[in-house]
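Contents: one structure, followed by commentary.
A single protein chain has been omitted from the complex, and every remaining protein chain is retained in its original position.
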Amino acid sequence: MLEINNLRISIADRTLVEIDHLTISAEERLGIVGESGSGKTLTVLSILGLLPTMMNVTGSITFAGQELLNKSENDLAKIRGRDIAMVFQDPGRSLNPTMKIGRQTGETLRLHSDLSKSEIQEKVIELMHAVQLQDPEKLASRYPHELSGGQQQRVMIAMAIACKPKLLIADEPTTALDVTVQQEVLKVLLQLSQESGMALIFVSHNLGVVQAVSERIAVMNAGKIVEIGETSQILNSPKAQYTRELIGSNPSIPGAEELNRLLSTHFPTVKGV
Amino acid sequence: MKNLAEGSKLTQVKGARNSQGRSSRKSLQLILGIVLTGFVVMLTILSFFWTPWDPIAVNVENRLLRPNLSHWFGTDRLGRDLFSQIMVGGQNTLYVTLVSTLIGVTFGTTLGLAAAGSGPRWGSVLTRISDIGIALPSILIALVLATTIGPGRLSVIVAISFWFVPVTARVVVGPARQILSLDFVEAAMTHGRSRIYILFRQVLPNIAPIVIVQTSMMFAAGILIEASLSFLGVGAQPPTTSWGKILMDSQPLVQEAPYYTLLPGSFIMITVLAFNLLGDGLAVLLDPQHSQKGVA
Partner (left out) sequence: MSLVTAKNLKFRYANSGPWIIDDVSLSIESGASIGIVGESGSGKSTIIRILSGLLSAQEGEVVVEGKNLREWSKDSPRELRRFGQLVFQSPTRSFDPRMRLRRALSEPIRALEKRVPKDDELEMWTSRVGLSPEILDRYPHQLSGGQLQRVSLARAMSINPQVLYADEPTSSLDVSVQAQVLNLLMKLREELGLTLVLVSHDLAIVGRLCERIIVMRRGQVVEEGRSVDILTNPQHEYTIKLVKAAKAVSLKDATYQSE
């Protein structure tokens, strides 16, 4: 469904991203993991033509057979929100602070469909249910600052899926959220993707979060894809050295065995129960 | 790590381009400000030792001469050289402004620091007091003082300072509060440093650029206020002259001898502009250092 070939993103004479080949099939959940500066965000921004103008992009990105890189702004605007949608890291900054939630959520519907006002209102409530927001009627009449971070992010997701896009790109959507809230947002993303057959590209620096929602993972470093494969393969038998380093630097929660061992070595005086 | 370095280089490329373009324009501002203010100050200092003509000497034959090669700004009703008067007038104007600015900055900064460092109760009391001070126009205060203790330098200094203190306090409070909320202030508290120590040894040095810029801006404003007060007759009394007084004397002769108003007026305007340029130039010089560190 989405195919990236020979993508080169550069600024002045420095190459920032160099991807020879990357595909995402319909309904697939792909995770892209890398540290800051790895080029992961630039890559997904280039899909929607959202790169800063000073950057040069060459290569090919085809979506449903159409080449995206040479489309005009107008044509891209038709695709954005309708066929490909995106969710960013900080929902607080992506939401218009002076517009009520209900109205904002209906924006894409107003732009891309010809539903009537009341139909849109109904759809908005439906969408808020879909992202597991409680009391959507009440929330719809609130302003963004009255919502918690987790609620805001779910509103962003609701907005993103409003027009039933074929592909949803999420760039660090849970990085700014508490771990229990993150859990809920991840559940929502997973569910939406599975139920509506929407493809998902999940970008993050946190391998633990990425593996929780992805079927395949692409590991990026210094603008290149260092390794790509199924999640279980990447985690259990990583081939690239960098992947191994990445796994090693994401400390897991110690299990009972390790905890008991730590107790006896570092805290021998603590009485066990 | 390689990636992180690349990422931050990206930001730096953008930042460098901006600052290069901006800084050449802005440093011109600073240079111009320094040159012009330096010129005016030099001229004023020079006037203690020498002026082209004796500013007090009456020379009725030469009354109201247009500007020419021997009298650069022309002469007044009594034939006295205007340029010399401007030079000597500067002594008074600059002195008054300097004293007021020093008082304003010292007391104002202290007041602002105190307001920032106090708890919510005292903090708002002090802020309200300074709000009142700002609202009262110094011209009114000067007029009141003139009728009670009489006109002259002292009244003008008190009037201007009365306004400068709360204005400075206001400018200082915001940034001071910001600094106080930073972790290193908490760290100093964990080391046992007292509030006063923190305010003067940690907050003040970090808001110094703001205070310096504020000082030069206020100086510019002070010149204008002094000139206005003297123009109203509240400031310098004869035989002391000041720029405002020169303008006052020129008033009835605006049609007959326009140069009398225009040239001294322009001189004042350029001096004020010069101090404003100095202030702006300093602002760019002292602050971007901080904001650039933030970007990188």
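Observations
The first chain written gets the first letter, and so on, giving A and B; residue counts start at 1 in each chain.
To be clear about the criterion, a contact is a pair of C-beta atoms (placed from the backbone, for glycine too) under 8 Å apart; a residue touches a chain by one contact, two chains touch by 3 or more.
Computed from a predicted model, the values in this text were never measured in an experiment.
Seen from chain A, the chain kept out of the figure touches residues 35, 149, 178-183, 186, 206-209, 211-212, 235-238, 241, 244-245, 247-256, 259-260, 262-263, 266-267, 269-270, 272-273.
Counting over the whole complex, chain B has residues 1, 4, 182-184, 186-193, 202, 205-206, 290, 293 touching the chain that is not drawn.
By definition in this document, only the chains that are shown with their structure count from here on.
Separating the CA-averaged centres of chain A and chain B is a span of 53 Å.
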